[in-house]
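Of the protein chains in this complex, all but one are displayed in their positions.
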Amino acid sequence: MTVRLTVNGVRHEGRCEPRKLLVDFLREDLGLTGTHVGCEHGICGACTILVNGEAARSCIMFAVQADGAALTTVEGLMRDGKLHPLQEAFREHHGLQCGFCTPGMLLTALDFLRTNPAPTEAEIREGVSAVLCRCTGYHGIIKAVEAAAAQLRTP
Amino acid sequence: MKPPKFDYHAPASVDEALALLGRYGGDAKLLAGGQSLVPLLNFRLSRPAALVDLNRIASLAYVREHDGQVRLGAMTRQRTIEFDPLVARKLPLLREATRWVGHLPIRTRGTIGGSIAHADPSAEYPAVLTALEGQVVARGPKGERVVTAGDLFRTYLTTSLEPDEILVEVRLPAMPPGAGWALEEFARRHGDFAIIGIAAVIVREGSRCTKARLATAGAGPVPLRLRAAEEILERDGLGDAAIEAAARRASELVSPDADIHASAEYRRHLTGVLTKRAIKRALGVARG
Partner (left out) sequence: MSEKSWIGKPVRRVEDARLLTGRGTYIDDHPPVANVFHAAIVRSPHAHARILGYDCSAARAVDGVAGVITGADVLKHTKPFSVGVTAPVHYYCAATDKARFVGEPVAVVVARNRYIAEDAADLVQVRYEPLPAVVDPERALEPGAPVLHEAVGSNLANNRRLVYGDPDRAFADADVVLRERFKFPKYGSTPIETYGVIARWDALEGVCTVWSNFMGPFIMHPLTARVLGLPENRLRFIVPPDIGGSFGIKSSIYPYMALIAVAAKLTGVAVKWIEDRREHLLASSTGTDRVAYRELAARKDGTILGMRFRWLDNVGGYIRSPEPGCSFRPTGNFVGPYRFQHLEVDASTVMTNKSLTGPNRGYACGHLYFETEGMLDRLADEIGMDPAEVRRRNLVGPAAMPYRTPSGGLYDSGDYPTAFEKALEMAGYDELRREQARARAAGRYFGIGLAVAVDPSVSNMGYVATALDPQFRAKPEYLPKSGAVDSATVKVDPLGRVIAILGSTPQGQGHQTVVSQIVADELGLIPEDVTVVDEMDTFTRVWSISSGTYSSRFGSVGTSAVALAARKLKTKLVEYAAHLMEMPVAALEFSDGAVRAKAGKAPSYTIKDLAGRAHWNTESLPPGMEPGLQATAVFGFSVAKAVDAEDRVNSSNTYGFIAEVMAVEVDPETAAIRILRYVSVHDAGTIINPMIAEGQIYGGALHGLGGALYEEVQYDADGQCLTGTFMDYLVPTASEAPTIEIGHVVSPSPLTPLGSKGLGESSSMTVPAVIANAVSDALKPLGIRITELPMTPSKLWKLIEQASRSHAVPTARHPRPALP
């Protein structure tokens, strides 16, 4: 089947079987390997991207379902050659070690902050509990999201 | 963990979807949010001949008030429900329960109809449907029928819906003004399916309880109304002794199973503990 979609503002068209997982389409057909595969059953969250602005797990969506959708992946977070404030905060607060969960973590946090721009620490923990990280003990991640929230609130 | 081959259809209307179901004669699966079905496909535990994707049927996503009910289209996303003002006003229990459903990126895709039709007895929405004495509307080749919560759930992951029917709408009676509510849930990790969850609605007049509704998640093969426990409150009021008695009764009413996360005895015990906590918290927000 033909899939036409926009990823990070760029239009793409590809052909694939209906059973092709969206994450595999992104990685294999579009060469966007920033989105990672961690469990293929919707638990670890490493493959989380934005589908029409909302965080979703691309390992439990089919590419054909994204026909006509606008997606954002980790490759599309930078603006004008600069890291997004959330990326910057992850760097500043050691919110990543191996970096494998990081793309999913960033996009989940982004959607979380969109609907909760001034979260408490407990809310941040709940928000990012959608993504499993085995390196950081989540400490740096929570600090980074806290800092990014403050940064993004500043006009 | 790649899914087996299947035919894929994304109809634009319910009628078209019904026709497809008919064509595959029971070998097709409906794809709603996909948050339970796609993992099953990836594990190859489910091998349908076809998927009928409901996500392109725009008319199945709505929240509206009608005749004292809040009616939700089956494809209404959990994330929509979480932020919907009508739900917040009329169905605060549903709103609270939604925050317990999985995690944020699950709720952006997951739908109320999909969750209920999947009939996982540990899930929150079946418990809420049961506690609120809701109904679902099923449409099939012979037209529409309304199924009450009590008639819907048969056993684990099994409903009384026919293979050629589609759950199109969920109807929940608006909670009475002043009603107290709570969803108490215990899971080993945040965001997991409940080991035990208790949904409670309490309507009070002073210390009298005019209406109590209690339903379980995780306490057996289907969500269970704890009618005998409700009756204790409706009869004996909302004092500590009555609450204790209702909680005790609740734990006697359930026949939970054991799994790797919890023994049956522990689940039975938790049913009592969480019933008590749910009633007390519901009482705290009840007016009247």
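Per-chain numbering from 1; labels A and B assigned in written order.
In this section, a contact is a pair of C-beta atoms (placed from the backbone, for glycine too) under 8 Å apart; a residue touches a chain by one contact, two chains touch by 3 or more.
Since this is a predicted model, take the numbers as computed values, not measurements.
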Touch with the omitted chain, as defined above, among A:Gly53, A:Gly99 or A:Pro117: A:Gly99
Residue of A:Leu5, A:Ala46 or A:Leu110 touching the missing chain in the full complex: A:Ala46
Positions on chain A where the hidden chain makes contact: 17, 19-20, 27-28, 32-41, 43-44, 46, 73-75, 77-78, 83, 87, 90-92, 94, 96-103, 106, 124-126, 128-130, 132-142
Contact set of chain B toward the excluded chain (per top definition): 1-2, 4-5, 39, 43-44, 186, 188-193, 195, 260-263, 265-266, 269-270, 273
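Note that only the chains that are shown with their structure count from here on.
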Whole-Å separation of chain centres (CA-atom averages), chain A against chain B: 29
Contact footprint of chain B on chain A as seen in their complex: 1, 17-19, 21, 24, 40-42, 45, 48, 51, 54-57, 59-62, 64-65, 108, 111-112, 115, 125-127, 129-130
Touching residues on chain B, where the partner in the complex is chain A: 1-8, 10, 34-35, 38-39, 41-43, 51, 53, 55, 79, 83, 102-106, 108-109, 189-191
